[in-house]
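Heads up, the thing below is written out as structure tokens.
For this depiction, one protein chain was excluded, whereas all remaining protein chains were kept in their positions.
Let's look at chain A:
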Amino acid sequence: MAEERQDNSRKGSSRLFRLVRTTSFRFTLITMILFIISVFVLSAFVYRATIGDAIGDMEDQITEEVAALEQVYERAGYPGLRRVIGLRSSSYNARGSAYTKDALYILIDPDNRQPPVRDLSQIPPEALDSENIVEFSYERITASARNNILDPDKIEMRYGIGGMRRMYNPETRRQEAIVFVARDITDLVRIREAASDVFVRMAGVTFILALVVAYFSSRAFLARLDDVNRTAEAITAGDLGKRIPLSGAGDEFDALGRNLNSMLDQIERLMTGMKQVSDNIAHDLRSPLTRIRNRLESAVSEPEIDYKTVVEQTIPDVDRLLATFNALLSITRIESGERYGTMKPVDLVALVEEVTELYEPAAQDAGFRLNVDLQATPQVMGSRELISQALANLLDNAFKYGRTSEEGVEPTIEVKVAPRVGGGALMSVSDNGPGVSPIDRERILNRFVRLEKSRSTHGSGLGLSMVTAIARFHNGQLSVGPGLPRHEDKHSLDQPGNYGLGIRIAFPPAPKNLFEMIKIGNQKG
């Protein structure tokens, strides 16, 4: 029990530690500290411009007055000085000072021959050491408290600045007087204290606020991050179908989640493909290999056999196996998207013209009518080689499986290029052959899938999955649907069995700015 609690508290503290270490926590805190610093700098500036300046003015006044009093002493000696200060001093002159009532004076005769002037009880000790102007504090009994000096509550703490000067007799060089001239700055100091008090409180509140804001923002941050981490852990543990939940707020976390999810989709697709391949390798490659092995074995065991014939029979089998492996490798490489270097603007119309020109004689020989319908189409970004290969595979496929079995119907293959609504281009190959039932349409795109009736024909079963890979490589969409009507006279839409097979690749529009670049490049060239 106790152990558990300890464990929990450890967990709690490690969670807090984690929170403190998050970027958002640090960021909020640093922002607030910078805010406090800037407020401090601003306040310092305001202080200098107001209170600082006012005090500075008083210092100047004091310096001037001390200098003036020195001249008075030189001209009129101690008695003159005594008279002038007496007039200015508020305590000595009962009718009030000619100067402000804030002006404070002390005049002491070291020999005590004459009565001193004392607005203050003593010269503050900080002023005795130098002739600089110093800030000091003193106690003053408030007007109402004159009768009760000892009551500390009635004693008021006040502030002043002042400068001291010793006066020497010019002839005897004896010190004859000490003058202290001061101004009361209690009001200024009170304002200053209040301001710095406000500043300190504000900094404290800001700091606490920063901690709270940072705590909550990092908690939200961590919660979102934990979603990502949990998903990653689940996937590492083997649940490939797991995806990062999106909040729907459309923020950068959603963007990250979306990107990671689409990456995971791609990985899952590759994994599934991989699994399918290994399943199908077992299924489809094992049989030709077994066949070759059996043939070789029987050639060795049977006494009267023509080795040359056996070998000649075997070579095409091996070639077909190699072709299958090559196709698999190509698909894998296309799907891994390795070949971005080969993307260029491609004129689909010209490309289809070239490929159909290559296939036209073979189509005629095989008894197909090859219709080519080319409409002006914007260029697409892609690889000429790959798109040509996709079209070649589709034509190979149509030759192989698209032959109509109907009497009196001419076997026809139609290749079409058309602009796509909303940009991009469409390329399709349709036949009027037996077609594929809607249930099987998606399935024929998978690797090694050959529908039962076509198992007897040659072919790796990889042609269409390569087309799929090529379409995906171009960010295109491959769709399998009805092709040309099987009978000219009775075609109705509601009977899919009345149509051959049609396979269409939709290419996305090429990125505009890239095309602009290429156009400019061409003009220059």
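Descriptive notes on the structure:
Here is the rule we use: contacts are C-beta pairs under 8 Å (C-beta built on N, C-alpha and C of every residue); 3 or more make two chains touch, one makes a residue touch a chain; residues count from 1.
Here, contacts and distances are computed from a predicted model.
Missing chain, UniProt protein name: "DNA-binding response regulator", from among "ATPase", "DNA-binding response regulator", "ATP-dependent Clp protease proteolytic subunit ClpP" or "ABC transporter permease".
Of the options A:Thr50, A:Thr206, A:Ser388 or A:Ser479, the residue whose C-beta touches the omitted chain is A:Ser388.
Within the set A:Ala194, A:Leu240, A:Leu322 or A:Ala350, the residue that contacts the chain not displayed is A:Leu322.
Residue in contact with the omitted chain (choice from A:Gly273, A:Gly433 or A:Gly463): A:Gly463. Residue in contact with the omitted chain (choice from A:Glu171, A:Asp365 or A:Glu407): A:Asp365. Not every partner is drawn; the one left out touches chain A at residues 319, 322-323, 326, 330, 333, 338-339, 341-342, 354, 357-359, 361-362, 364-366, 383, 385, 388-389, 392-393, 395-396, 399-400, 458-459, 463.
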